[in-house]
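Only a part of the assembly is drawn; its chains keep their places, and the rest are absent.
Order of writing sets the chain letters: A, B and C. Residues in each chain are counted from 1.
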Amino acid sequence: MSLSLAVTHGFPGFSLDVAFDAPPGVTALFGRSGSGKTTLVNAVAGLIRPDTARIAVNGTVLHDSAAGVWVPPHKRRIGYVFQEGRLFPHLNVAGNLAYGGWFAPRGAVKGAETRRVVEMLGLGALLDRRPATLSGGEKQRVAIGRALLSAPRLLLMDEPLAALDDARKAEILPYLERLRDETDIPVLYVSHSVTEVARLATTVVSLSDGRTTRVGSPAEVLADPRAVPTLGIRDAGAMVSAVILRHADDGLSELDGPGGTLLLPRIAAPEGTSIRVRIHAHDVILAREAPTGISALNVLKVTVAAVRAGEGPGMVVQLDAGGERLLARITRRSAKALDIAPGLACYAILKSVAVAPEDIWIAGGEDARPQADTR
Amino acid sequence: TARPANAEALTVFAAASLKTALDDVAGLWRRETGTEIAVSYAGSSALARQIEAGAPADLFISANPGWMDRLEADGFLRAESRRDLLTNSIVLIAHGRDATPLALSPDLDLSGLIGDGRLAMALVDAVPAGIYGKAALETLELWEQVAPKVAQADNVRAALALVAIGEAPFGIVYATDALAETRVSVAARFPADTHPPILYPAAVTADSDAPDALPFLAFLESAGARAIFERHGFSPAP
Amino acid sequence: MPFLSADEWTAVALSLQVSVWATLASLPVGILVALALARGDFPGKQILNGLVHLPLILPPVVTGYILLVTFGRRGPVGGFLEEQLGIVLAFRWTGAALAAAIMAFPLMVRAIRLAIEAVDPKLEQAAGTLGASRLLVFVTVTLPLILPGIIAGAVLAFAKAMGEFGATITFVSNIPGQTQTLPTAIYAFLQVPGGEASALRLVLISVAVAMSALIVSEGVARLVARRIRGS
């Protein structure tokens, strides 16, 4: 077990009571403002002493209030990206980045890794600058770099990308994925962005008012029609597996996907690579017959597995596509017109370009870099 | 210029070394006359400067004539009231209750007796007790040999303390100081002719309008006051 | 026999009076000067800074002497104050308070200045954008934030004032009931044979008073700091 947590803590007017076991990889903490995410992360870091706690990472107990075990923060070897930066004002950017390395085991932080992180985060031109002169996003990037370069045994990231623009996010996310896939450093990742969560997380923990409401794989949590109210309707969707068959000349990749061939914008991975794709429910059109003469390239044969009405005009339809689950969100009017009911065989239509690059990633390949095509 | 609020009460500025004796005399005065008297004790230099700056002093008793001379020259005193009130003597003291008496002469190996210790004195160029002590040692041709071993305190009481606690084996202080300190004993008395006369001059200030100023000055020379001063080791000035 | 004589009680009361006044009266000036030194940028800033430190550098006797020739009744400022405003400092408890205040001033200013320098100017900027003028920013943001520093400065000043001796005795003499504070009374006892016991008694009183003030102020400062940090 990679990360095992059972924490209770009370503030006046707020109480946290969370327990979950997460497998190795990225555990996403998801929840509204004030739901207790930072409190939980601080407990893992040892910055607050929760009322009761049992926290273990990769089998090492960090805190066990019952047994009287408490590892002080500096012995936990944690890379913590704080919600508010917390850069050292007296050190320049280079000093901030190097700080963690000073205390890491000898040789744990390699020069090449430093250069790679500096480049990935676009910090090359800032190395001599003091934090006080950095822009908000630049500060956050330095904070990410500082945590990554401390040779951590556990990464805690509290909304690390919130201050960044989409282009910068798109540069950093693949690095985090690689970290997840190539190392066994567990990551506890707080985010409000379902896209980030779906892409990175091995496990999703959804918090509400200090209590866990759901724990599971993103596929489970995000494709569960019942999760829709928690996640927000716009983020409902399913995750499907596919294998890259061929990279076509016109910039598309052909995949062996659920219920047929999938065409997606070029995926920067060799042919034969297994990938995972998140398909938003609101991007899927259902049709009784296979349409022709339309620009949408993907038409998958599916069977309706379940139908769940929402509160508004929409319904969430769970589909079976060659054994995998897909979600479609359509209006009640359409459902009626098309007579959508469990058991119905129909077609799911999906535009290639509707799938965002950040919704495609390598399923767990060892060295294949999950870089989405930049078009 | 206006006088401070308590114009009629007598304010005496007196050298700090007179405190115990003068406090007793003032007590006697209060009992006998029923009038108030306040005595401000400080270093003679500070008091003299304060009188120059317009202090509400009616009477000044200095521990040496120097400051009195300066005040008189600058017209801060009623010159006719000035008189030498008391005299004192200086002694060589040693740590401990029963010091071996020493004969003061140029042949005395005082330096050898001091050893790697110190001879405690008041500041030899600034504070009266130190000035008198240095003069006496010079007259006795002892200064050269002991000069490097002299530890100068800022006042004679501090010099006494150094000998009393044993930090310095020897010291030069007023006879009055040696009298009351049980942890020291007198090893030798400096003859009066080895140093300038040790005098405590007193005078009424020019600004004083306290009716009691002159009577109190006279009272200081009364038999009762004299007895008190002598009890504290002072002698009436010749 | 009572523990303290009437004169000694007076000295205790006077010391308290002098120290409290020295502290309170110099506080506004101290805050202003600290502000000027921490934030100001004007010609002569280094001179002001030097002046503030002067009482620390000079032997207290010298400071007292300078006060005497300046604020004495015959001095330029003292004469002016007496003639124009009827204020007499020399040989009054007010003068003792002045001497104590001046001797304690560098300590007070430095403490407050350090506190001001620790205030994040970004908060003051934020207050500015919300419509507060520089003065109001100071009153509503800076001042509350530097309160622990002000308390620290006041405590230092009070303690120093309780112990001040050299400048005081030189400036206002040692007149019982008028200018005789605890330290000058202690001094007088130490000048005569057999005065040690009396001196010790007064020292203990002085320490007790100052320590109580210290402990109370620490408590207050801690409370204030905790309120700012959030329980």
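Methods note: a residue touches a chain if its C-beta (ideal position, glycine included) is under 8 Å from a C-beta of that chain, and two chains touch if they have at least 3 such contacts.
Remember, predicted model here, so these are calculated numbers, not experimental data.
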{"item": "Stoichiometry of the full complex in this file, given that only one copy per chain type appears", "value": "A x2, B x1, C x2"}
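Everything that follows uses one rule, which is that only the chains that are shown with their structure count from here on.
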{"item": "Chain-level touch network, classified as line, ring, star, complete or other", "value": "other"}
{"item": "Chain centre separation (chain A, chain C; CA means) in Å", "value": "61"}
{"item": "Centre distance in Å when chain B and chain C are each reduced to the mean of their C-alpha atoms", "value": "34"}
{"item": "Per-residue multi-chain contacts in chain A, two or more chains", "value": "none"}
{"item": "Of all residues in chain B, the ones touching two or more other chains", "value": "none"}
{"item": "Chain B contact footprint on chain C (complex, rising order)", "value": "61, 64-65, 68-69, 72-75, 88, 90-92, 169-170, 173-180, 184, 187-195"}
{"item": "Chain B residues touching chain C - in the complex, by the definition given at the top", "value": "1, 4, 11, 13, 16-20, 38-42, 46-47, 49-50, 52-57, 155, 157, 160, 176-177, 179-181"}
